[in-house]
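See below for the structure under consideration.
With one protein chain held back, the other chains of the complex are shown just where they sit.
All chains are identified by letter, namely A and B, in their written order; residue positions are counted from 1 within each chain.
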Amino acid sequence: MLYIHHSTCLSPQLTYPAVDLENLQPPVDNKLKAIEPAYEGIPPGMLRRMGTAIRLGVGAALNLLKASGNTSGIIIGTAKGGMEDCISFLNQIVQYEEGILAPGSFVQSTTNAIAGTLGLMSRNKGYNITHTHRGLAFENAVLDAMLQLHDHPDHTYLLGGVDEISSFNYNLERLSCSYKTGTVNSDNFYALPTPGSIAGEAAAMFLVNNKQEGSQYSIDGVTTLHSDDDTVVKEWIENFLSKHNAKPGLLLSGENGDQRHLHFYENVESLLPAGTSVARFKHLCGEFPTATAFAVWFAGTILQSQHIPAHAIKKQGDNAGYKSILIYNNFKGIQHSLMLISE
Amino acid sequence: MGIITAIGDSVAGNRLALKEGRSGINTSMDLFPSRYAGMLPFGIVHHATAALKEKLQVTAPGVTRTSLLALHAFEEAVRNSNLSLTDIAATGTAFIGASTVGGMCLTDELYGDAREADNGSAYLESYDSASIQLFIQQRYGMKGFINTINTACSSSANAIMNGAQLINQGRAKRAIVGGVDSLAKFTVNGFHALHILSHDLCTPFDINRKGLNLGEGAAFIVLEKEEDLNGKKVYAELTGYANSNDAFHPSSLSEQGDGPFLSMQGALQMSGLQTTDIDFINAHGTGTENNDEVESRAMLRLFGTAPAFASTKANVGHTLGAAGAVEAVYSILNIAGQELYPQLNFTAPIPATGLTPVKEYGKKAIRHVMSNSFGFGGNCSSLVFSKA
Partner (left out) sequence: MQTTDELKLQLKQQIVQFLNLLSVKPEDIKDDEPLFGEGLGLDSIDSIELIVLLGREYGINIQDPKEGRKILVDINTMVDYIEKNRTK
């Protein structure tokens, strides 16, 4: 269990500095690209080197680090970190036939560059780690935060998830049939009976610790699974619900329009009581490995405002309010996660 | 434990080479497509990728050299620990790996796929660091916690820590932990561009050191609780670990070495030991001007009088994501064999710190060994292993 005290999200929606999720920002050219602020807190000397993922991650985390003053460590989940820098260095290798190369983009291309840059900028010498397990990178970061807080109960950690759309991983994903071929807009996002979703990017950062007092909401539990078997997945969900005695008022589903994996999401819905509300988030942020970081942030806004934007509601249940939210997601129908969020 | 490096395909093979002071680093091999292969010294695993695939009976397409090296070490580790297929697949078995290169060892294929319009290669989903763990998870049907960590050169040390914490907090019954990296045109060019590759054999902690030699390899160890051992042989106990950040520069350590100092101090504190209890340090010791002097200074700052130390990177090269785990295995071998292996290629100490590593093989009473791994992004990790 851990308590979230502050959070910031940079995403394709209006989530920073003010939050306005009613004003839905649709995909453009089948991509949901993050809206980037002016990054006034990042010195130009550092900003010039940063690729999108690092800018988003650092930009979202900076004001949290300033607010905290005593962060004990930095725990980041990112599947593809600085991939655009990676391709930039790769281009040099080819263009100059492994000759004299400029190293800047190589240094920035490592997936731990986000956590490393945050440590550097805040002079934070504490625990610093980057989890990169693809569709579970953020969940594993959440679990790591719980492990650290267990061993260091008086610490506060910066926890976050971020991934970018880079031309390189976009093309790899496109060739692997991860993306829809027809035009996707906010209206048909979940309805097109075809495989694939659309690319997105976002950074969601949280200040977390063991103190309930003053917190905004909590992550009560997290669990992950690798499977493509409906029966195994169902049993795993039932075990989690039973272990936490969970009766969530809302299921926040990672349904992403990819018809190949819809059955997993329908199964979860069927396992919950009929009156449970169901909402979806990927039309807001797009599909990417650490999208559940955005989901946790979104769940937090729902718990605090007790309101779900109409465009996100799949099924309105009969609850009076939302005290807890179950987030279920899967990445490519293989990596599954559940997180229970409570007020 | 399981390991494969430039000096051997197994724990026994590696131990013999260390004992005999052998290095697997040379310039004559050119097993990967780069203009630097055959020109700069590398610690290459002496098996072609196709041969590894055949030996491991891997028929699936899209499996990279990195995944094959990992599987090789993983198989030895689970066999060596008497883990049945049921044990490996159990929900209580965690598997945490690490890699910095992932499938980018296939640098040319990656370049092609990044621009290909219609038909991707078989490796489309194999380029990231998670692909290795996902490959092994699927091969064994593993139902427990699976994770991938990338903190540059300290990656697999952090993987070991992650597994240990899961067990200590009752979230896993056992953990198979470690890491892998294979030589890649991408990384070779990156390090070369930073001017930290040596054109000669690396000389860790030496006055004339000129840089590091890159290597490849994989290592995994199986962590279990004492009460679950059922009479199994124990190599050593993991008694301390810590992770800190130098917070100074993206690719070099600060002069005073706060990151290295804090990770060593943290691991020592957790183990409950005094500085005088550490009998040997397997140093990060890459052979770069920056690391070796800073690490020396940090050792002196913490220990006063530095314990015996050496860097095995002169035997196998800097194996990046695998380094933490490879060196954990070597540290455990120091304890299991009650012996120290010699530092290769050392002639004279760094003037500013005056430290001399272990120069000869010898049997010694070893109770506790510390292993250091320091990486880009200021990521510093230290582990303490003790005689069980």
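The definition used in the following text is that contacts are C-beta pairs under 8 Å (C-beta built on N, C-alpha and C of every residue); 3 or more make two chains touch, one makes a residue touch a chain.
Here the structure is a predicted model, which is why all the values come from computation and not from measurement.
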In the complete assembly, which of B:G43, B:G120, B:G144 or B:P250 touches the absent chain? B:P250
Give the residue, chosen from A:L101, A:I237, A:I327 or A:L340, that touches the chain omitted from the document. A:L101
So which bits of chain A touch the chain we can't see? 44-45, 47-49, 100-104, 107
Taking the full complex into account, what residues of chain B touch the chain not shown? 193-195, 249-252
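Just so we're on the same page, only the chains that are shown with their structure count from here on.
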Within the complex, chain A is touched by chain B residues 34-36, 100, 104, 107, 110-111, 113-116, 118-120, 124-125, 127-130, 133-134, 137-138, 142-143, 145-152, 158, 162, 165-166, 169, 171, 185-186, 189-190, 192-194, 243-251, 258-259, 262, 375-379
For the chain A and chain B complex, residues of the former touching the latter: 73-74, 79-81, 86-87, 89-94, 97-98, 100-103, 106-113, 115-117, 119-120, 122-134, 136-137, 140, 143-144, 147, 150-151, 167-168, 171-172, 175-176, 224-227, 232, 334
